[in-house]
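Below you will find the structure I want to go over with you.
Only one protein chain is missing from this complex, and each of the others stays in its spot.
On to chain A.
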């Protein structure tokens, strides 16, 4: 039976995490339909139709899907779920929000945050902040799965497949978007960045966070991340947080500046290819996972590194 992948987008642009979910679907095997639900989002459907592995795109265009409220989106997915063996979505904030609703309405378990496909019904997922990997088998007729983006390659481009319009479901009217405060940044998106410079509590203030990390990030063409302590202290916005309860990243290079390396932080970055740690405490746990550790005061080291790279 075919697989349904729910696209993530902002009505204008398809989010890259969708490509990783499509890769996971390809590994499961079978035809892959992509559902694009939104408002005035035809461009997104066209982008989805050009992703390698996709069989067909199904487009639902209605005002009440514009903000991707979980209630309306889940109801729409459930209405269109019959005939599919698997329903997949990226394990992003948006995917985590609506997908469990889909599973509950279908009366099936959800398999969260998979990092590997073993067979059509068996998957590997991290538990305990990534300190253990559970191989789980679903006995449900439909498998509802969220996909950890960093564990699957992004699917590439192919010649376009057809886009077919689907009827919208009713507006349940259970919730309403009041507003969004999105962080504006010219930098690459954290989960898709090749290089990340991340700062911790040691930065000491929002001013320092920016004045110390930005030049280094500029020199490396990097995205900027943060530990929870730095976010809680107000040095960085919430969407910078890397970790068990923030974003999961796996860049080619992760530079941890003044971060101690708590389990919950490591959970979000330990699959990075190369890790650099800058910390003044030689015993800091971050050095246990760092490929290159530099013991020193970040207020000296970070500017010197930025200068050396320019």
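Assume contacts are C-beta pairs under 8 Å (C-beta built on N, C-alpha and C of every residue); 3 or more make two chains touch, one makes a residue touch a chain; residues count from 1.
One rule holds in what follows: contacts and distances are computed from a predicted model.
For the omitted chain of this complex, the UniProt record lists the protein as "Electron transfer flavoprotein subunit beta", which is one of "Electron transfer flavoprotein subunit beta", "Fe-S oxidoreductase", "ABC transporter permease" or "Xanthine dehydrogenase YagT iron-sulfur-binding subunit". Check A:12, A:40, A:63 or A:134 against the missing chain and you find that the one touching it is A:134. One chain is missing from the display, and on chain A it is touched by residues 69-71, 74, 92-94, 96-105, 107-113, 122, 126-140, 173-183, 191, 195, 220, 228, 231-232, 237-239, 244-245, 247, 252-253, 263-264, 270, 273-276, 282, 287-295, 301, 304-305, 308-309.
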